[in-house]
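For this depiction, one protein chain was excluded, whereas all remaining protein chains were kept in their positions.
Labels run A, B and C following the written order; every chain starts at residue 1.
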């Protein structure tokens, strides 16, 4: 069975690129297609970029856009790439506003374009969790899944963990 | 909840390395620990190498060793890294001999050590499927999961697909 | 003939690393040994880190330290890794203060640790130029060599070019 999955790109470290003229990190376009190609993905995916933002810059309106996109999507199963800094804030928001779908948020600690990124590992696990978990909002990081209302990022270790 | 997962390494393209003195591909040691480190895995894993073989060289005895290791493991959830050429043969074997555990076989089309490997993506998805699928034997490739008794590798495309 | 070459590390994009907890680029330690290992270098090198700075932060005193290190080194041939932004300023300074040695400055537009770095190419060329050019101070970038008093970085293209 090859379930349809909607993927929404919102930015985050995952998609940051190095600007060699300025020495800054910035967003150009998502690397998601390249990553799926690398992973030899044969999933039935619809991919759409909602925004390209550092998640520290997210405002309420951004989360409303994401929730609306989730609710109006035809897909029952959704993966969202998102910056890790406020991923859990968005997860909590979606848990309230999108109760009927399986939504999995993931991201990366290191930009995909840098040699040592966790992005491909996280993407593989997020797409797998999206196919197998029941309706609800989840965070997929560090190989694990968390309920959207019971997860925080530990700023000392960089790891995600349960609140309770 | 952080489920214990047993990982058994059996070789395969996944772990092949280039011998720069002879120009051949060979097995040295598994790259699994390096890959899990890259993926910032925080899973509770036990990792054990059963063999380091090209899966074309597998004989019945190898599969018996794997089945025995699965059945005697304390873990209910098991991931096996395996060459892709006979991965489905082993999956069928384990489905018969290990009915009570969730067993997920995965591998890679390109060695992890080569820049463009699908290995990290597959590992992320296999570990996720192992946490969420019920007892049974599965193959995780191309972002998807397949029942161990209904999957084949398409030798023209390199993709895994259902038989029926 | 295997000439002795002194390598001085001063920082620059070449050696920048991504801090996954803060999302900033920073200096930890030089990647030079790893790069030389990758290049299977069999050169007779002495490697010493003078400082780890963004070259935009260099002050006159930093250049005096580099010049002094060049003049007191036993080696007649010296390679300096340096940020590209003020590499030509340092080259001009060394040309005045270190007239008797072959000094080659090089760097990178993209940090070595990011997949797409020019660092390894530049290091290979700088070490080669250091073995073959007569006494004088040079910049080695873009596969080419430039006299230290006739080179600028084109900020639009990111390429180094002759002034005259």
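Methods note: contacts are C-beta pairs under 8 Å (C-beta built on N, C-alpha and C of every residue); 3 or more make two chains touch, one makes a residue touch a chain.
Given the structure is predicted, the values throughout are model-derived calculations rather than measurements.
For the chain that does not appear, the touching partners among the shown chains are B, C. In the complete complex, the residue from C:9, C:67, C:87 or C:127 that touches the missing chain is C:127. Interface residues of chain B facing the missing partner chain: 13, 18, 20-21, 23, 25, 85, 109-111, 113-116, 155-156, 158.
Contacts to the hidden chain, counted on chain C, fall at residues 2, 35-36, 38-43, 109, 116-118, 120-129, 131-133, 140-145, 158-161.
Here is the rule we go by: only the chains that are shown with their structure count from here on.
Relative orientation of chain A with respect to chain B corresponds to a rotation of 180°, obtained by superposing CA atoms and rounded to a multiple of 5.
Nearest to the overall CA centre, using the mean of each chain's CA atoms, is chain A. Chain A and chain C have centres, each the mean of its CA atoms, that are 39 Å apart.
If you average the Cα atoms of chain A and of chain B, the two centres end up 25 Å apart. With centres taken as mean Cα positions, chain C sits 44 Å from chain B.
Multi-chain contact residues, meaning those touching two or more other chains, occur in chain A at positions 109, 116, 158.
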